[in-house]
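Only a single protein chain was left out; the remaining protein chains are all shown in position.
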Amino acid sequence: MRDTGRDEREMLDAGAVFVCRCEEILLDEIVAAIADGAQSVDDIKRRSRAGMGTCQGIFCVPVIAAMVAQATGVPIDRVAGITARPPVRPVMLEALADLHSDVADEGESTASDEEGL
Amino acid sequence: MEERGESGDHGATRISAHPILGDLPQGPPIEFTFDGAVVVGRQGEPIAAALFAAGYRVLRTMARFGDARGGYCMVGRCTDCLVVVNGISNVPACLTPVTAGLDVRIQFGLAEIAPEEAAERGT
Partner (left out) sequence: MTPSVVVVGAGPAGLVAATEAATAGASVTVLDERAEPGGQLRYRVQPVTSGIGSDAERPDRLADRLLDDALAAGVRFRCDATVAGCFAGLELLLIEEGATSRVVADAMIVATGSTDLPYPFAGATLPGVFSGRGMQILLNTHRVRPGRRFAIIGGASDAEELAVDVMLAGGEVVWSGIAPAPFLRAEGADGVRRLAVGSDHYAVDVIAIAVGRQADPALATMAGTPLAFSPDLGGLVPQIDDSLQSPVRGLFVAGDAAGVGSVAAVIAEGRLAGITAAASLGLASNEDVAAVRAAGGPELTWRLGRRTTLEAVTVQPYE
């Protein structure tokens, strides 16, 4: 749990900009990670958790990629490679506990619904 | 267009008449509570829509800095509208339809409700 609201709140001022809305990662932290040697979006993800939250990066990766490209001089299409990991939507853990097979062709599906994995 | 029934001094309202979409059909009202206060929703709409129409803006606060959020993407992809519903945390208000009697609360951080409410409920 990262409930560190009280300690870190001084990092927030009226001009604070969130690049990663989900994990609350500030623009200044992305800048610092790049200055510290991050060379790609995946690097930034690993160092800061940006891109690892609920939206899986859709609302921050384009910005981070542009920042890295600008800072490193590497063209954006070399910098922006990211690893898409499941799940791409939030999934309740309980739902994963009980998976069963299904087949798109319904003519075959009725038996396999009951078979489990 | 007349602006009856605006909520809050920010002028939130249901759009009851629309040049393209027509009149908003009257449906059975769905009553639920938000932090203990009664909110009247419309059949089929998500919790977030009912709350915004009622004039509420804050749905949750965040874990790291405690900043307030009030919805952003409306399609269940971001993290701004997660609320506590009937004691269950991380419920996306933008996707969850209103149903009668829901107990909806502002979510503090990753899973909390306000300390006063928690004391009241004995949790």
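Letters A and B name the chains as they come in the text, with residue numbers starting at 1 for each one.
Just so we're on the same page, a contact is a pair of C-beta atoms (placed from the backbone, for glycine too) under 8 Å apart; a residue touches a chain by one contact, two chains touch by 3 or more.
Keep in mind that this is a model prediction, so the values were computed, not measured.
Colleague: What residues on chain B make contact with the chain left out of this view?
Modeller: 1, 3, 6, 10-16, 18-21, 24, 45-46, 49, 52-53, 57-59, 67-78, 80, 94
Colleague: Considering the whole complex, not just the chains shown, which residues of chain A touch the missing one?
Modeller: On the chain A side, contact with the omitted chain comes from 14-19, 21, 27, 56, 58-60, 62-63, 75-78, 80-89, 91-92, 94-96, 98-108.
Everything that follows uses one rule, which is that only the chains that are shown with their structure count from here on.
Colleague: Just give me the whole-number Å value for how far the CA centre of chain A lies from that of chain B.
Modeller: Distance between chain centres: 26 Å.
Colleague: Touching chain A in the complex: which residues of chain B?
Modeller: Its residues touching chain A are 62-67, 72-73, 76-80, 90, 92, 109-110.
Colleague: Going by the contact rule set out above, which residues of chain A touch chain B in the complex?
Modeller: Residues 1-6, 8-9, 11-12, 21-24, 53-55, 58-59, 89-90 of chain A touch chain B in their complex.
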